[in-house]
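Please read the structure below before turning to the comments.
Of the protein chains in this complex, one is absent; all others appear in place.
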Amino acid sequence: MFDWPLLQQNAPLLLDALWVTLQVSIAALAIGFVIGVIVGSLRLSPVPLLRRLGGAYIFVFRGIPLLVQLLFIYYFLPRIGLPNVSPTVAAVIGLSLAAGAYIAEIMRGGFMAIPGGQLEAAGLLGLNARQMLLRIRVPQAVRLTLPSLVNEMILLIKASSLVSVVGLADLTRTAQNLAASDYMFVQDYLMLAGFYCVINIPLAYCGSVLERRLKERGA
Amino acid sequence: MIFDPTIVTEHLGDIGSGFLVTLGTWSSGVVLGMALGMLIAVAQVFGNSLVRAPLRVFIELIRSTPFLVQLFLIYYGGPSFGLSLDPVPAGILGLGVYGSVYFAEIFRSGFDSVARGQLEAADCLGITRLQCIWRIQVPQMLVIILPALVNMITVLCKETAVLSIITIPELTMVLTGIGSETFAFVETLLMLCIGYLILVELCSRLGMLLETRVGRFMNRQAR
Partner (left out) sequence: MNSFLIPGGGASAEPRKQASEQQGDSMKTSATAPGEQPTILSLSKVGKSFGQLRVLKGIDLEVRRSEVVCLIGPSGSGKSTLLRSMAFLEEYDEGQIHIEGKLLGWQETDKGRKRAPQSQINQVRRNVGMVFQQFNLWPHMTALGNVCEALRQVRKLSADEARKRGMAMLDKVGLAHKADNYPAQLSGGQQQRVAIARALAMEPHIMLFDEPTSALDPELVGEVLQVMKTLAKEGMTMVVVTHEMGFAAQVADSVIFLDQGEVVTRGTPRDIFHNATQPRLQQFLQNYLDRNAFWQDGGK
């Protein structure tokens, strides 16, 4: 059932593709984090218009399937005058926008969990809103929501399996190409699954350790 | 970017059938997922460790791998195991298996949320495990897990888009096909986006409605 020599031959190719997947996922997490902090803050703004803006962003980017979002980017970018965007950039943009919506909700929860007195004290000491956000709210919100953020990373890595739609040769696309040429579907796709497991299972373990530690510390 | 509504009217039939396929696979996947999920949850909560260990492995594998990869294994890899499925059954099976793991987690937390004392009381009265689950735990936990269930059902709705990759003629495949034929990408993609947003919004509205209805029932009963 398993063609070992073929497996050994394919493995390095998949390893290279794994690197692509990881790069894209990490980049999307970073940019998505920035988007998430911004949109999360918008959702908590005293200005109703800003709140609705944040809400609209989350509604759109969580409501539309990621595949459709990526298709949109693939067909849309050339039309607004960016025909030569590399698949990597398109993939990162697509994943970031979606990740931003999920992270916004995570961050919003984190922001709301910070005791209000700390912000009162900060305001009284003269810190402005930007300083409060960057120095007090974001660091603490991240600490409080770290398990959820780790979970988001796992989701991103899985979601990245769809980026072949914008032409990027990620882990899944590479496996598809291999299977198309050697017809060893079970073997190739099991290897593919294996690669994802190797990354995601340790990440999930980290997440649950973090979650346990957070509960112990009692926040 | 001129919006040309005739695209829609010309292909209404195809779009309609694509929509129906989406609805069909979605609901079948949800039903299958919840059924399997309940089985898994019951096995985890009430089964012995011989049963729990392989289940744990199964759950971790499904949760660590992308839905698309699971679909590929079922659809393309299945024949090697004697499982030659058409795209649609393969898609429904994929959705069901993928969803079952998450539903199981939700059901498990639901079981935990029903206070221990009630189970002990039932036990003392001689009520069997099965009766206890069905008559005491499930009704109560449904209210508590309803939001999580609605959320997961919504997630499965969005995952049906991925089914287009294994050539299931659901909404995404139909509309992108029309887009490629007529080069009317903006119109078709916009329709696609709006279509899913409507589905998602309907789902969450229904969910909220259910929550208030069932919640009212529960509050009246409790205490």
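All chains are identified by letter, namely A and B, in their written order; residue positions are counted from 1 within each chain.
By definition in this document, a residue touches a chain if its C-beta (ideal position, glycine included) is under 8 Å from a C-beta of that chain, and two chains touch if they have at least 3 such contacts.
Here the structure is a predicted model, which is why all the values come from computation and not from measurement.
For the chain that is not shown, the touched chains among those present are A, taking the whole complex. Considering the full assembly, A:Ile136 is the residue among A:Val89, A:Ile136 or A:Cys206 that touches the omitted chain. By the touch rule set out above, subunit A reaches the unshown chain at residues 115, 117-118, 120-127, 131, 135-136, 139-140, 143, 217.
One rule holds for everything that comes next: only the chains that are shown with their structure count from here on.
Each chain gets a centre from the mean of its Cα atoms; for subunit A and subunit B, those two points are 22 Å apart. Within the complex formed with subunit B, the residues of subunit A that make contact are 1, 59-60, 62-68, 71-72, 75-76, 79, 154, 158-162, 172, 175-176, 179, 185-186, 189-190, 192-193, 196-197, 200-201, 204. Within the complex formed with subunit A, the subunit B residues making contact are 1, 60-61, 63-70, 72-73, 76-77, 79-81, 158-162, 164-165, 172, 176, 179, 185-186, 189, 192-193, 196-197, 200-201.
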